[in-house]
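See structure below.
Note that this complex is displayed minus one protein chain, with the remaining chains in position.
Right, chain A next:
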Amino acid sequence: MPEPYETPSDALTPSTVGKAAEADLVGVPGTVAGPDPTLAFEGTTGLGTGTAPDSRAAADGEVATPGPPVAEPGPGLGPARGLWQDAWCDLRRNPVFVVSAVLILFLVLISAWPTLIAPGSPLQCDLADSRRGSAPGHPFGFDSQGCDVYTRTVHGARASVTVGICATAGVALLGSVVGGLAGFFGGWGDALLSRLTDVFFGIPMLLGGLVFLSVVRSGSVWPVVGFLVLLGWPQVARIARGAVIGAIQQDYVLAARALGAGNARLLLRHILPNAVAPVIVVATIALGTFVSLEATLSYLGVGLKPPTVSWGIDISAASTLVRNAPHMLLYPAGALSLTVLAFIMLGDAVRDALDPKLR
């Protein structure tokens, strides 16, 4: 009977723990060339994040410390961190995140207080200025009604950013909670959800918008937000469901369950961090879609209604006149693109920060 794992058994008693390393290697040559391949194999893993001295990393595969059970904290050993702290540390140093966060903060700021940078009223127009280009005090020029494009673009941020952020947040939250729970628990609830999402996928966005929103008299953003969430969540729910089903089959979920972890812990600590990435990607891309969808709905007369000021309304009004007065389209459309870009960059940075392998 071949015995490739012969090891002097006395070398494995607790009193000689320190020698176990050598014992391991003595026992191995029957199957591999010698101790060197072992060390080389383990040594390749000493990739440091710079937190621990790597001198010990080379020999870490072995029982390295025969001394007291707790090693004195090394110089690079900071406080214990988790995924979220690590992600935050990573984000703060990521220029993409900083730029997009500053941009988004600025957008939120001018949405709340547009008069900070545009003291005029967006509804104070003079037909005499219709479609005029940029003029002193009016850097972006005037639109068909003779309103100042700069003022309208700044004031339009509120409606567009509200629609974009609220609809995205609603879709992401509703979709990932419903889809995630369906994927986690499975069974008839999951089957029901899958058929329900099929039904929602069958409704065309524009036709649905015309039907649902034409009965609403209010000119505020909330019916539009509600409609976008209603038709948008199934997409996120499907993606979240798939991601959760993918994560739930991993052994680490089984391991946590074997430790006695409850459903809440499994979902929040193990499945959520591993399933959130595709949801973030889809949600940030959807944000741009929602802002432009709001524009389309407003153009069709069922979204926001004048005198509400929004980028969508301005873009649709300008789109027919793009050859005569391109500035009318350029500025609100540019603001919209910048907003979408900021959110996509933010989503990208967050997703990368939550993946330790990319650090």
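Everything below uses one rule, namely that a contact is a pair of C-beta atoms (placed from the backbone, for glycine too) under 8 Å apart; a residue touches a chain by one contact, two chains touch by 3 or more; residues count from 1.
The rule is short, and it goes like this: contacts and distances are computed from a predicted model.
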| Which of "Peptide ABC transporter ATP-binding protein", "Acyl carrier protein", "Acetyl-CoA C-acetyltransferase" or "Twin-arginine translocation pathway signal" is the UniProt protein name of the chain not shown? | "Peptide ABC transporter ATP-binding protein"
| note | From A:R93, A:R323 or A:K357, the answer for touching the chain not displayed is A:K357
| note | The missing chain sits against chain A at residues 1-5, 7, 9, 12-14, 17, 20-21, 23-24, 27-28, 30-32, 37-38, 41-42, 44-45, 47, 49, 51-53, 56-57, 60-65, 69-71, 73-74, 76-78, 80-83, 86, 191, 250-252, 254-261, 265, 269-270, 273-274, 354-357
